[in-house]
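Other chains of the complex are left out, but the ones given are in their true place.
Chain nomenclature is as follows: A, B and C, assigned in order of appearance, with residue numbering initiated at 1 for each chain independently.
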Amino acid sequence: MKFGVVVFPGSNCDEDCFYVIKYVLKKRVDFIWHKEKRLNNYDCIILPGGFSYGDYLRTGAIARFSPIMKEVEKYALDGGLVIGICNGFQILLEANLLPGVMLRNKNLKFISKFVNIRVENNLTPFTRLFQKGEVLKIPIAHIEGNYYAEKRVIEELKRNNQIVFRYCDEEGNLRNEANPNGSREFIAGICNKGRNILGMMPHPERAAEALLGSEDGKVIFQSIISSVSF
Amino acid sequence: MFKVKIYISLKKGVADPEGITIKDALYSLNYKEVEEVRMGKYIQLKIEGVDKDGVKEKVNQMCQKLLVNPLIEEYSYQIEELK
Amino acid sequence: MKEPEKITSRLIEAHGLTKEEYEKIKKILGREPNFTELGMFSVMWSEHCSYKSSKPVLKLFPTEGKNILVKAGEENAGVIDIGDNLAIIMKTESHNHPSAIEPFQGAATGVGGIIRDIFTMGARPIALLNSLCFGSLEKPRNCYLFRGVVEGIASYGNCVGIPTIGGQVYFDETYEGNPLVNVMCVGIAKVEDIVKGKATGEGNLVLYVGADTGRDGLGGASFASRELTEQSDKDRPAVQIGDPFREKLLLEACLELIKTGVVVGMQDMGAAGLTSSSSEMASRGNSGIKIDISRVPKREEGMIPYEVMLSESQERMLIIVKRGGEGKAKEIFKKWDLHAEIIGEVTKDEFLEVCHGNNLVAKVPVKALTKDAPVYLREEREPEYFKRVRNFEISHLPEDNDYNEVLKKLLDSPTISSKKWVYEQYDHMVRTNTVVLPGQEGAVLRIKGTNKAIVLTNDGNGTYSYLDPYEGGKIAVAEAARNIICTGGKPLAITDCLNFGNPTKPEVFWQFKKCVQGIARASYFLNIPVTGGNVSFYNENPQGAIDPTPMIGMLGIIEDINHLSTPYFKKDKDLIILLGKCKDEMGGSEFLKIIYGLKSGKPPQMNLKEEKAVQDTCLELIQRKVINSAHDLSEGGLAIALAESCIFNSPNIRGAKIS
């Protein structure tokens, strides 16, 4: 089982993801520099959080043209597992590997805090160890996490059960106060129809050790591991 | 050498949290006649080119490829030759 | 800017140099300085860079200690050994004046500068803290400054990926028109990876790396030393624009380059840009540097040598590379899409020689710039207000308060109330080391690969120091130490940021000296050495000098992370103990200020022997797991400390019955 963590100029959660895979989950993991031309035998690619290219112009708008992204696209279309976290999710959106767009948070401010998210679909490689409707405690840290897509796309996401996580309160209810950034349908994470690409705004790598306040994020990585080593 | 001015704005119907906040701020500064505010980007380029049409072609490509997100943004531009 | 032909007395004065200082320059050079040389001397001899009014007083600080690897003043930042072959590098910096003019960029570039001071020593930055002071929030301008400064710090720190985990926000009308923006950065490095800011080895190459040079913040250093008067708006071009994205590239590239072993010395181009970085590195290496500014990448045309040498464009580093190592350096900087240009070399004649192509533009002895700035023993005089406020009698205040309302009013006051609105804009969890989140006592970071953790605080109290600078200085140190102790940490070292008025005013210099004496006294007694920091003078509001405000940044170590303690009440039926005596000392309290609008009385007189006993006892109680939590009493006293201990763990809130 080997993970690959892509490093773009401006990524800053790459080391955090690397640490969780290598030292908490004790699995093999490499950094992959964004200018690399080839991806050799990885079981899961992680696009980490951060401010690739300083978030200039639009979040992820420039990183999506990095040389490695052609390979990631091919890898994903062949069914390889790809998880985009925060800025990684934004890059997947700009690369049209996932539908929709991230707008500025409703309150226009950067928000860094623990939130609750609810597992909407536990039949993906990323969520198969969860119960449906399970409430997780995972932190967010972003200024553009306000998910938006046209009505048609939202309907399609619902119909194909591509909404994987929704923001909610501690009991799992979709109360307005529990939506930190104004996301349509309380969306915190979605996957593609093939279920092998996941984009999520909360940071699972920041919730993988009890010492840091929650271990719920670790279960996402464990789900990936369990779905690969059959 | 040509000077290009690109105006990028959000499509109708797309939520504009920034525009709304600015409108409220103007309202609180007593500019109550403001009905609507839409936030957008204004990009100025200097670009070498043979002729205006050639530059026009390039500008459209750059907008569609990188500068504009077609899902939520539309754009217009003006091109001016610098002597 | 056109280069004036003659140096007139008006030009000298505009550069903040006195006649005597100008005469000294002529004596050093043996001739009149040209315009570029005049500029170089003016920024290097400014208060901001030379500490000419504060140097003799700062010698009062204890700077030695068994785990102090680099003493204050020797390098860009203090270096403290924490065992396991690891060292913590930390420093604070003030960006008060730029933030008063442009809050967002002023604060953002303050963060950028202090981060560079850390990674320039080969350390990986792991935390940012900041202490902010503003005038009253009733005034829209102060709200504008407050919002801009917080957003500026957030935008820069978050983008570079360094968690902003602690500090303080303090409100008082004394900061009207002159907010305080003190930023602190903490880094970690293996002891053998530490790089000194030295230029040695004749023929080694001087490498310029980072953003192109423009006319940003021209003479920012001398600008910081001139008071902020209404005409400061005329200094508008002094606004510097931060680029956190390029800073992140610079940070990663420099740390990667240091690992290759080709780096001899490195320094950030901060205040006074190219002039200070080249002269300071040459001075520390007892060598000289020759540079050709025609090779310096520029963002604007027609820049004269004066502008290139004094520009304070952000995100630029000067690196001394072993001859032969430049290929490796260029390769790494190309990987990170950074502009790297060889602009000169190290010489052994101890001169800073600046050419433009092959004509000489400036030649100045290095030590003249870095060491020969005149030092002033400023006149000091006890201010008139000092006696008046001290013999203030609390007893004749009306005593008909409804103490429930008083408690609510105190809890609601901006200085005491929750700062969630602030720190939720800072990414305080990136790098996954933050074990105790902001908003409580000290912030705690685990050290990966060890069983240790470090505790960090940064705060100060201007009101106490106004009422009695000596006690104010002592209290600032003791309070920082108590924050560390209540978290289960042992205080190790201090980095300070001293914010005062115009030092040429005797009353201000009296305040400064008394305050430094107080800090030194407590540091010696509690055995917490000072590893460096920053002095910011000329902080004046329209009525005169601001309250003297010493900000103490302190590092503590928790040898075993299980000794970590958090301040909120844990279990019902637990007993609440007050450790230490509760004396009738209301002077300078928030209670007096908020309920009666009074800033008077004697501040608490601290008995250092009692203080040390309380601290040692509390730490032992925590380490032996006798107690479930500990919280120190500061603004708002016992009532607020009790309320915070109930509220801190919200939403699960506890009550307390006190007799």
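Keep in mind that, in the parts below, a residue touches a chain if its C-beta (ideal position, glycine included) is under 8 Å from a C-beta of that chain, and two chains touch if they have at least 3 such contacts.
Remember, predicted model here, so these are calculated numbers, not experimental data.
Counting every chain in the structure file, the complete assembly comes out as A x1, B x2, C x1.
One rule holds for everything that comes next: only the chains that are shown with their structure count from here on.
Remark: chain B and chain C have CA centroids separated by 40 Å (rounded to whole angstrom). Once the centre of each chain is set as its mean CA position, chain A and chain C turn out to be 37 Å apart. Taking each chain's centre as the average of its CA atoms, chain A and chain B sit 30 Å apart. Among the residues of chain B, none is found touching two or more other chains. Touching of two or more other chains is recorded for no residue of chain C.
On the chain B side of its complex with chain A, the touching residues are 14-15, 17-18, 21, 66-67, 69, 71-72. By the touch criterion stated above, chain A contacts chain B in their complex at residues 57-58, 61-62, 65, 94, 100-101, 103-108, 146, 148-150, 182. Residues of chain C that touch chain A in their complex: 151, 154-155, 158-161, 243-246, 248-249, 335-337, 423-432, 434-435, 437, 446, 448, 561.
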